[in-house]
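Everything below concerns the one structure shown next.
Missing here is one protein chain; the remaining ones are kept as they sit in the complex.
For subunit A:
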Amino acid sequence: MDKMEEELCQLAELYALGGLNETDLQQFEAHLEGCAACREQVKELRKLTDILPLAAVQVPPPAGMKSRVLGKILAGREAGGESGNPAPTPKTINGPEPEPEFISAGTRNPVPAPPPKLSGTPAKHSNKRLRYVSVVLAAAAASLTIYAAALQRDVGALRQELAESSEQVSGLQAQLALAGAPSQELKVNEAVQLGPAAEDIIARGLATIVIDAKGTHLLVQAEKLPKLSGSEAFQVWLIKGDVKKSAGTFLASEGTGAMYYTFDPQGYDTVAITQEPDSRGEQPRGRLILAAPIEG
(Lines give C-alpha, C1' and ligand atoms only; values in the text may rest on other atoms or scores of the structure.)
Protein backbone atom coordinates (compact mmCIF):
# COMPACT_ATOMS: atom_id res chain seq x y z
CA MET A 1 0.00 0.00 0.00
CA ASP A 2 1.48 3.36 -0.89
CA LYS A 3 1.80 6.24 1.51
CA MET A 4 -1.19 8.11 0.16
CA GLU A 5 -3.48 5.12 0.69
CA GLU A 6 -2.09 4.60 4.16
CA GLU A 7 -2.91 8.18 5.01
CA LEU A 8 -6.43 7.69 3.75
CA CYS A 9 -6.84 4.69 6.05
CA GLN A 10 -6.30 7.12 8.93
CA LEU A 11 -9.50 8.92 8.01
CA ALA A 12 -11.86 6.03 8.81
CA GLU A 13 -12.82 7.44 12.22
CA LEU A 14 -13.42 10.95 10.94
CA TYR A 15 -15.48 9.49 8.12
CA ALA A 16 -17.66 7.47 10.48
CA LEU A 17 -18.11 10.50 12.73
CA GLY A 18 -19.01 12.79 9.80
CA GLY A 19 -16.06 15.16 10.10
CA LEU A 20 -14.68 15.12 6.56
CA ASN A 21 -15.06 18.03 4.17
CA GLU A 22 -16.27 17.46 0.62
CA THR A 23 -12.80 16.83 -0.87
CA ASP A 24 -11.68 14.44 1.85
CA LEU A 25 -15.01 12.68 1.72
CA GLN A 26 -14.78 11.98 -2.00
CA GLN A 27 -11.19 10.77 -1.68
CA PHE A 28 -12.00 8.51 1.22
CA GLU A 29 -15.08 7.02 -0.42
CA ALA A 30 -13.04 6.23 -3.53
CA HIS A 31 -10.42 4.63 -1.30
CA LEU A 32 -13.07 2.67 0.56
CA GLU A 33 -14.09 0.83 -2.58
CA GLY A 34 -10.71 -0.82 -2.79
CA CYS A 35 -9.84 -1.18 0.89
CA ALA A 36 -11.55 -4.08 2.63
CA ALA A 37 -9.87 -3.28 5.95
CA CYS A 38 -11.33 0.23 5.99
CA ARG A 39 -14.76 -1.05 4.99
CA GLU A 40 -14.69 -3.44 7.91
CA GLN A 41 -13.49 -0.73 10.26
CA VAL A 42 -16.13 1.74 9.16
CA LYS A 43 -18.78 -0.91 9.65
CA GLU A 44 -17.57 -1.47 13.20
CA LEU A 45 -17.36 2.25 13.94
CA ARG A 46 -20.85 2.81 12.61
CA LYS A 47 -22.23 0.59 15.37
CA LEU A 48 -20.97 3.25 17.71
CA THR A 49 -21.75 6.43 15.77
CA ASP A 50 -25.24 5.17 14.85
CA ILE A 51 -26.30 5.36 18.47
CA LEU A 52 -24.53 8.62 19.33
CA PRO A 53 -27.76 10.59 18.80
CA LEU A 54 -29.30 8.66 21.68
CA ALA A 55 -26.78 10.24 24.04
CA ALA A 56 -28.63 13.55 23.68
CA VAL A 57 -30.47 14.37 26.88
CA GLN A 58 -34.19 13.85 26.34
CA VAL A 59 -35.85 17.23 25.92
CA PRO A 60 -39.65 17.46 25.94
CA PRO A 61 -40.85 18.81 22.58
CA PRO A 62 -42.63 22.19 22.65
CA ALA A 63 -46.38 22.09 23.23
CA GLY A 64 -48.36 21.64 20.04
CA MET A 65 -45.37 20.64 17.93
CA LYS A 66 -47.07 17.53 16.61
CA SER A 67 -50.09 19.34 15.26
CA ARG A 68 -47.94 22.07 13.74
CA VAL A 69 -45.56 19.64 12.03
CA LEU A 70 -48.16 17.18 10.75
CA GLY A 71 -50.62 19.99 10.05
CA LYS A 72 -48.22 21.75 7.72
CA ILE A 73 -47.32 18.56 5.86
CA LEU A 74 -50.87 17.31 5.48
CA ALA A 75 -52.26 20.78 4.69
CA GLY A 76 -49.84 20.88 1.78
CA ARG A 77 -51.26 17.60 0.64
CA GLU A 78 -54.87 18.76 0.82
CA ALA A 79 -54.21 22.11 -0.80
CA GLY A 80 -53.05 20.19 -3.85
CA GLY A 81 -56.37 18.46 -4.15
CA GLU A 82 -57.48 14.92 -3.65
CA SER A 83 -58.44 14.52 -7.27
CA GLY A 84 -55.79 12.27 -8.67
CA ASN A 85 -54.58 8.89 -7.66
CA PRO A 86 -52.04 9.02 -6.14
CA ALA A 87 -52.78 12.32 -4.40
CA PRO A 88 -50.72 15.19 -5.75
CA THR A 89 -48.19 16.80 -3.44
CA PRO A 90 -47.85 20.48 -4.23
CA LYS A 91 -44.59 22.25 -3.82
CA THR A 92 -44.37 23.85 -0.41
CA ILE A 93 -42.21 26.72 0.63
CA ASN A 94 -38.69 25.34 1.12
CA GLY A 95 -40.04 22.04 -0.07
CA PRO A 96 -38.70 19.82 -2.77
CA GLU A 97 -39.88 19.71 -6.37
CA PRO A 98 -43.01 17.63 -6.81
CA GLU A 99 -42.35 14.32 -8.39
CA PRO A 100 -43.25 13.94 -12.05
CA GLU A 101 -45.92 11.33 -11.40
CA PHE A 102 -47.69 13.83 -9.17
CA ILE A 103 -47.44 16.72 -11.58
CA SER A 104 -49.18 14.69 -14.24
CA ALA A 105 -52.18 14.16 -12.04
CA GLY A 106 -52.99 17.81 -11.47
CA THR A 107 -51.55 20.08 -14.09
CA ARG A 108 -49.68 18.86 -17.12
CA ASN A 109 -51.97 16.07 -18.08
CA PRO A 110 -55.44 16.77 -16.74
CA VAL A 111 -56.87 13.42 -17.80
CA PRO A 112 -56.50 10.99 -14.94
CA ALA A 113 -56.32 7.26 -15.23
CA PRO A 114 -59.79 5.69 -15.46
CA PRO A 115 -61.26 4.71 -12.13
CA PRO A 116 -60.37 1.13 -11.36
CA LYS A 117 -63.92 -0.13 -11.18
CA LEU A 118 -64.85 0.91 -14.72
CA SER A 119 -65.16 -1.98 -17.08
CA GLY A 120 -66.03 -2.39 -20.72
CA THR A 121 -64.84 -0.28 -23.65
CA PRO A 122 -64.10 3.40 -23.13
CA ALA A 123 -66.65 4.37 -25.85
CA LYS A 124 -69.49 2.75 -24.03
CA HIS A 125 -68.75 4.71 -20.91
CA SER A 126 -67.63 7.92 -22.53
CA ASN A 127 -70.35 9.98 -20.88
CA LYS A 128 -69.64 8.62 -17.48
CA ARG A 129 -65.97 9.12 -18.04
CA LEU A 130 -66.45 12.67 -19.20
CA ARG A 131 -68.42 13.41 -16.07
CA TYR A 132 -65.67 11.92 -13.99
CA VAL A 133 -63.04 13.99 -15.76
CA SER A 134 -64.94 17.22 -15.25
CA VAL A 135 -65.47 16.49 -11.57
CA VAL A 136 -61.77 15.85 -11.20
CA LEU A 137 -60.93 19.02 -13.10
CA ALA A 138 -63.28 21.08 -10.97
CA ALA A 139 -61.71 19.65 -7.81
CA ALA A 140 -58.24 20.35 -9.15
CA ALA A 141 -59.19 23.94 -10.03
CA ALA A 142 -60.65 24.49 -6.57
CA SER A 143 -57.62 23.13 -4.85
CA LEU A 144 -55.29 25.20 -7.00
CA THR A 145 -57.20 28.31 -5.93
CA ILE A 146 -56.76 27.37 -2.29
CA TYR A 147 -53.09 26.67 -2.90
CA ALA A 148 -52.58 30.01 -4.66
CA ALA A 149 -54.22 31.82 -1.75
CA ALA A 150 -51.89 30.03 0.66
CA LEU A 151 -48.90 31.06 -1.46
CA GLN A 152 -50.03 34.68 -1.42
CA ARG A 153 -50.23 34.61 2.34
CA ASP A 154 -46.70 33.25 2.44
CA VAL A 155 -45.49 36.01 0.12
CA GLY A 156 -47.14 38.60 2.34
CA ALA A 157 -45.43 37.17 5.42
CA LEU A 158 -42.08 37.11 3.65
CA ARG A 159 -42.45 40.77 2.62
CA GLN A 160 -43.11 41.69 6.21
CA GLU A 161 -40.04 39.77 7.33
CA LEU A 162 -38.00 41.62 4.74
CA ALA A 163 -39.22 44.99 6.00
CA GLU A 164 -38.36 43.98 9.56
CA SER A 165 -34.91 42.85 8.47
CA SER A 166 -34.13 46.19 6.83
CA GLU A 167 -35.14 47.94 10.02
CA GLN A 168 -32.78 45.70 11.94
CA VAL A 169 -30.00 46.46 9.49
CA SER A 170 -30.27 50.21 9.99
CA GLY A 171 -30.36 49.69 13.75
CA LEU A 172 -27.24 47.54 13.55
CA GLN A 173 -25.48 50.10 11.36
CA ALA A 174 -26.08 52.76 13.97
CA GLN A 175 -24.69 50.45 16.66
CA LEU A 176 -21.70 49.65 14.49
CA ALA A 177 -20.87 53.31 14.06
CA LEU A 178 -20.84 53.67 17.84
CA ALA A 179 -18.88 50.51 18.47
CA GLY A 180 -15.67 51.89 17.03
CA ALA A 181 -15.79 55.06 19.08
CA PRO A 182 -14.02 55.13 22.47
CA SER A 183 -16.16 55.11 25.59
CA GLN A 184 -17.27 58.49 26.74
CA GLU A 185 -18.79 59.56 29.99
CA LEU A 186 -18.84 56.02 31.31
CA LYS A 187 -20.91 56.01 34.48
CA VAL A 188 -21.23 53.29 37.02
CA ASN A 189 -24.90 52.68 37.52
CA GLU A 190 -24.74 49.89 40.01
CA ALA A 191 -22.16 47.58 41.58
CA VAL A 192 -23.07 44.53 43.62
CA GLN A 193 -21.13 41.83 45.41
CA LEU A 194 -21.88 38.37 44.11
CA GLY A 195 -22.45 35.94 46.95
CA PRO A 196 -21.88 32.17 46.98
CA ALA A 197 -25.00 30.15 46.24
CA ALA A 198 -24.08 27.27 48.55
CA GLU A 199 -22.05 26.83 51.69
CA ASP A 200 -19.31 24.81 50.07
CA ILE A 201 -18.60 27.52 47.50
CA ILE A 202 -15.79 29.92 48.36
CA ALA A 203 -16.05 31.91 45.15
CA ARG A 204 -16.88 35.58 45.22
CA GLY A 205 -17.36 38.22 42.61
CA LEU A 206 -18.45 41.65 41.60
CA ALA A 207 -21.11 42.61 39.07
CA THR A 208 -20.99 46.18 37.82
CA ILE A 209 -23.47 47.82 35.51
CA VAL A 210 -22.08 50.77 33.58
CA ILE A 211 -23.79 53.08 31.15
CA ASP A 212 -22.30 55.09 28.31
CA ALA A 213 -23.42 56.37 24.90
CA LYS A 214 -23.16 52.84 23.50
CA GLY A 215 -25.60 51.36 25.94
CA THR A 216 -25.75 49.51 29.22
CA HIS A 217 -22.97 47.07 29.99
CA LEU A 218 -22.58 44.38 32.57
CA LEU A 219 -19.10 43.66 33.87
CA VAL A 220 -18.66 40.53 35.93
CA GLN A 221 -15.51 39.50 37.72
CA ALA A 222 -15.15 36.49 39.95
CA GLU A 223 -12.41 34.72 41.82
CA LYS A 224 -11.86 31.46 43.69
CA LEU A 225 -14.16 29.80 41.22
CA PRO A 226 -14.39 25.99 41.19
CA LYS A 227 -12.16 24.12 38.76
CA LEU A 228 -13.72 23.37 35.37
CA SER A 229 -13.38 20.02 33.69
CA GLY A 230 -14.19 18.70 30.24
CA SER A 231 -15.99 21.25 28.11
CA GLU A 232 -17.46 22.98 31.14
CA ALA A 233 -17.74 26.75 31.25
CA PHE A 234 -19.09 29.42 33.54
CA GLN A 235 -22.18 31.17 32.29
CA VAL A 236 -23.63 34.48 33.41
CA TRP A 237 -27.40 34.96 33.51
CA LEU A 238 -29.60 38.00 33.75
CA ILE A 239 -32.79 36.98 35.45
CA LYS A 240 -36.19 38.60 35.62
CA GLY A 241 -38.65 36.52 37.60
CA ASP A 242 -38.62 33.09 35.97
CA VAL A 243 -37.02 34.24 32.75
CA LYS A 244 -33.30 33.72 32.43
CA LYS A 245 -31.28 35.26 29.67
CA SER A 246 -27.73 34.20 28.96
CA ALA A 247 -25.26 37.06 29.17
CA GLY A 248 -22.41 34.92 27.91
CA THR A 249 -19.88 32.39 29.07
CA PHE A 250 -16.32 32.57 30.27
CA LEU A 251 -13.53 30.30 31.37
CA ALA A 252 -11.44 30.92 34.46
CA SER A 253 -7.72 31.08 34.81
CA GLU A 254 -6.62 29.77 38.20
CA GLY A 255 -10.09 30.37 39.52
CA THR A 256 -10.34 33.94 38.28
CA GLY A 257 -12.55 34.99 35.40
CA ALA A 258 -14.33 37.98 33.96
CA MET A 259 -16.76 38.85 31.20
CA TYR A 260 -18.46 41.78 29.58
CA TYR A 261 -21.95 42.04 28.09
CA THR A 262 -23.94 44.82 26.54
CA PHE A 263 -27.66 44.57 27.07
CA ASP A 264 -30.99 46.31 27.04
CA PRO A 265 -32.11 47.07 30.59
CA GLN A 266 -35.32 45.08 31.05
CA GLY A 267 -35.83 45.31 34.76
CA TYR A 268 -33.67 42.28 35.52
CA ASP A 269 -33.71 41.47 39.21
CA THR A 270 -30.82 39.04 39.56
CA VAL A 271 -27.45 38.32 38.07
CA ALA A 272 -26.13 34.78 38.52
CA ILE A 273 -23.18 32.63 37.53
CA THR A 274 -23.57 28.92 36.93
CA GLN A 275 -21.14 26.15 36.13
CA GLU A 276 -22.36 24.60 32.87
CA PRO A 277 -21.50 21.34 31.09
CA ASP A 278 -20.57 23.36 27.97
CA SER A 279 -20.74 26.92 26.68
CA ARG A 280 -23.66 26.37 24.34
CA GLY A 281 -26.68 26.29 26.62
CA GLU A 282 -29.46 28.80 26.38
CA GLN A 283 -30.97 27.91 29.70
CA PRO A 284 -29.13 27.02 32.91
CA ARG A 285 -28.43 23.31 33.29
CA GLY A 286 -25.58 23.32 35.74
CA ARG A 287 -24.91 24.33 39.31
CA LEU A 288 -25.52 27.82 40.61
CA ILE A 289 -22.25 29.30 41.89
CA LEU A 290 -22.78 33.00 42.57
CA ALA A 291 -25.78 35.30 42.54
CA ALA A 292 -26.79 38.81 43.55
CA PRO A 293 -29.89 40.98 43.26
CA ILE A 294 -29.62 43.90 40.81
CA GLU A 295 -31.80 46.63 39.37
CA GLY A 296 -30.84 46.27 35.72
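Annotations for the structure displayed:
Convention: a residue touches a chain if its C-beta (ideal position, glycine included) is under 8 Å from a C-beta of that chain, and two chains touch if they have at least 3 such contacts; residues count from 1.
Here is the rule we go by: contacts and distances are computed from a predicted model.
One subunit of the complex is not drawn; among "DNA-directed RNA polymerase sigma-70 factor", "L-arabinose transport system permease protein AraQ", "ABC transporter domain-containing protein" or "Succinate dehydrogenase/fumarate reductase iron-sulfur subunit", its UniProt record names it "DNA-directed RNA polymerase sigma-70 factor". From the options A:196, A:255 or A:286, the residue with contact to the chain not on display is A:286.
The hidden chain makes contact, of the residues A:4, A:36 or A:57, with A:57. Looking at subunit A, the residues touching the absent chain are 10-11, 13-14, 16-21, 24, 44-62, 65-66, 68-70, 72-74, 77, 86-87, 89, 92, 94-96, 98-99, 229-231, 242-246, 272, 274, 278, 280-288.
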